[in-house]
Each structure stands twice: as C-alpha cells, then as structure tokens.
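As structure tokens, the structure follows; a few thoughts come after it.
Only one protein chain is missing; all other protein chains are in place.
Right after this comes chain A.
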Amino acid sequence: MGSVSKIILQRLGLGLVTLFVVSIVIFTAVNLLPGDFAQSILGQGATKDAVEAIRKDLGLDQPFFARYLDWLSGAVRGDLGTSFAAANFSSFVGSDAGSGLGTVAQTIAPRFENTMFLAGVTAMIAVPLAVFLGVLAALYRETIFDRAANIFTLSSISSPEFFLAYVLILVLAVLNPILPSLSNIFDGMSFSERLERTLLPALTLTLIVTAHMMRMTRAAIINLLASPYIEMARLKGISPMRVIVKHALPNALAPIINVIALNLAYLITGVVVVETVFVYPGIGQLFVDSVKLRDIPVVQACCLIFAGAYILLNLAADIMSILSNPRLRHPK
C-alpha cells in the first residue's frame, strides 16, 4: 500500500498547488471586471468624493498585491471577508456592524448547503441510473434498446436546460400536479418536504448529466469486449450479463469514475439556470447576483468554492481510479 498512499499524497499536494494558482487567477480576473461596488451602489450621479469614501472604507484603494495577500491570508484562515452588500446594508439600517452579520461565510453557507443538497439528490438518482443504463446499452448494443437510450439521453443533453425544466414543470406540476413547481426552500423545513421541493430541479439535472455518464459507461465496457479475458469468460460459458458486470465493468471503472466526477462538479458549479427557473436558493443564483452588484468578496469566495469542488472531485476520481487498478492495490 506504500506506493498508493504516496501517489495519493502527491495528488493532494498537486491539488493544493492548483488551488493556489487558481486563487491568483480568480483574484486577477475579478479585479479586471469593469466598475466596482462603490460605483454600482451609488449609481451614475455619485460624486467622486462619495465613491472614494466607500472605496477607502472597503479597502479598494489599496494596491493590488496588498489586497491579494490580505484576501489570501484571510482565506487560508477560513475568513473569506465581509460581503460588501451585506455590510453596507447593515450600516444603512444602523444595525451593529460588529455583530459579524454579513460575513461572506454567513452569506454563502446556507446557499452552499442548498446546492450540495440538490447536487446530492441529483447524484443519487443520476449516477446509478446512468451506470445501469450504460451496462444495459453495452449488453444490448446495436439493438433498439441501445439506440433508444442513446437518442433519449442525447436529445436531453442537447436541449437547453430551461426548456427541459419547463417541460418537466408542464408534465409533473401542471398537467399532473404531482410535484411543486417552485422550489423555494427555507430553514426549518422538514427533510421530506425539502426533498419533495427539490425533486423537480433534481430530475431536470438528471436529464442533463445522465447522457455523458451513460455513454462513457457503455463505451468503456464495449472497449474491453475484444480483450482476451472477456473472450475467455465467454468461452467458460458465462452469461452475457455476468460477463459485462463481473468481467468488463471492474476494468472499465477508471474512465467512468472520471466522467462521474466531472458531472458532479458541474452539478455544484453550473446550475444557475435550473436554480433560476425553480427559484431554488442555491449558490449559483447568489453568484450571479453578486457579480451584478460587484460584491467582490462573495464573487471571489464562490469562485474559490467552485474551483475547490472541481479540484476535490477530480482528486477523488483520480484516487478511486488508482484504487480500481489491482496492480496498484496489490503490488507484487
């Protein structure tokens, strides 16, 4: 196992380096956005002095590197800063700014939790479904079932997300009122109620992510079917289903795991449209709102979370791919 843990440590180290580089990219990119919070909040008619005052208040007048180091050192300690919008809002209404209300962490936390909940529910449906369909498509390759599964999943991945969302709303909420069409969830909701409200966006996302994973499962398995050990299994009189599940699938795991990881990362980072259609309070909506407001700390934190999700999931996929290889798991 020595070699495996060494590889895992190397990957973890690489992940950290990547995250650091990404933080520079994020900070630079966000600072290149035209306009700033002071201007966008005060509007076009603001006096120069007023803009300057707010800029100074928020530390926007500091040089680039000083701001980056400040942000980075905070981020490392888990302090992602204060949301401009929340802080200013509280100071306008005269509440106590020292209460800590309006930190980025507090702004993001509930949204992030919602997003993870939606991603989790979607993954629970989509991943087993995709692998199952992929195995069946490989087993009944070049048959009607295979073609139908391909056509269905490909057309759903090719349709715009909002279109799929509205079709599902039409079918499952309007014509057959089974599920609620709005997914506004809030604190204190029971788990089952929350789940029920999340189901429609989760189904929409399932339609979007299944095709990729299913087609990769199918392709990875079919790729192996010409291997001598598959022929051997057939010549031992093993049933076709068992040949695929027991002999091909364990050797096809690495590419499948990688595609699953990519799709899970998409579920965390790329679901703005679906959130908007269903009024689901996820991190995607928060992100877009913050960009509009030039609420830089929130935008940066969101970016960092997105990057972290990608890195972490790819890392997990890497590690699981390595573990799926018996040569590495059981060295000579």
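FYI, a residue touches a chain if its C-beta (ideal position, glycine included) is under 8 Å from a C-beta of that chain, and two chains touch if they have at least 3 such contacts; residues count from 1.
One rule holds in what follows: contacts and distances are computed from a predicted model.
Novice: Write down which listed name, "Rod shape-determining protein MreD", "Formate dehydrogenase alpha subunit", "Glutathione import ATP-binding protein GsiA" or "PLD nuclease N-terminal domain-containing protein", is the UniProt protein name of the chain that is not shown.
Specialist: Missing chain, UniProt protein name: "Glutathione import ATP-binding protein GsiA".
Novice: Which is it among A:K48, A:R77 or A:R327 that touches the chain not included here?
Specialist: A:R327
Novice: From the list A:S73, A:T143 or A:S239, which touches the chain that is not on show?
Specialist: A:S239
Novice: Could you pull out which residues of chain A are in touch with the chain that's been left out?
Specialist: 226-229, 231-239, 242, 246-247, 250-251, 326-327, 330, 332
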